[in-house]
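The complex is shown incomplete by one protein chain, all other protein chains being positioned as in the whole.
Up next is chain A:
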């Protein structure tokens, strides 16, 4: 893949920021702004997946777990804020007399909630990643294990109705850290926070990519053994990337809650985790903008086609996986480079796909 000059990427992020933060609130209706906010949340998680998968070679198929950590932390806080001093309504429904579960109590505090959104995924991903990477679990095993975790967590949440709301999830939030959520101005504010966080994540990943750590991460992806023989510990390198991607998923999840207004196990389970992967694969797993734009495109498809033509949308999604992975493993973002290669040497096959295949071979 051709490497863009740093300032081109940076100005790209700038353009993106202007589009999302200045133009979108002016142009879009409230409904669409809310939708774009939702796509931003998925895009934040996707940027993390692109970092771990595209650059680090770890196929994280269970980002729903970390999305859930952020989302449920936020949702518990907002539920408590709405309920005030009382026990939240849905709990009273199941058992009027029982007290608030102990693990809910600290989420009354704003500071604790914000800390939990950041620290919970870091701790969970840290422990999980440390254990897995030190034991050199990788490739398909890693993917299946993370997916199994997402299934397990979704099942757990579905079955604990009184503690987490079960399949109906948590919803009906009235306040967002003291702001009334129904107020259109506050909705724009919540959207702006999500969009700004997306820009921050893009900047963070941009910085990572051009740092020495980014080089080391790509080296680990392409030839883990060589990195090990050079004296680095690939486990540590992968651990950092995994934790960063978990943190981004958690942030995305946390902002998803006030924007969408509901969080259910369906939003974090296996299917949802796979949907997050779909966007990254479509956009281009290893590129800077690919994952975010791809996630937004898939999010748009999900909310437009998915609601008007749900049967067809599943087919589209399935075909998208097949066609993109089969013919464009580096996603849509590799198209310009492919065309450029075609124009330069019309007779020679475009190189990126071959290079990618070779990389995969080394990796496996």
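In the analysis below, a contact is a pair of C-beta atoms (placed from the backbone, for glycine too) under 8 Å apart; a residue touches a chain by one contact, two chains touch by 3 or more; residues count from 1.
Methods note: contacts and distances are computed from a predicted model.
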Task: Protein that the absent chain corresponds to, by UniProt name, given "Cytochrome c oxidase subunit I", "Tryptophan synthase alpha chain", "DNA-binding response regulator" or "Branched-chain amino acid ABC transporter permease" - done: "Branched-chain amino acid ABC transporter permease"
Task: Contact with the hidden chain (one of A:9, A:113, A:158 or A:287) - done: A:158
Open item on the list: Can you say which of A:26, A:185 or A:326 touches the chain missing from this structure?
Closed with: A:326
Task: Omitted-chain contact residue, chosen from A:149, A:195, A:216 or A:259 - done: A:149
Task: Residues in chain A touching the chain absent from view - done: 59, 131-132, 135-141, 143-145, 147-149, 151-153, 155-156, 158-159, 224-225, 270, 274, 277, 281, 311, 314-315, 317-322, 325-326, 329, 356-357, 360-361, 363-364
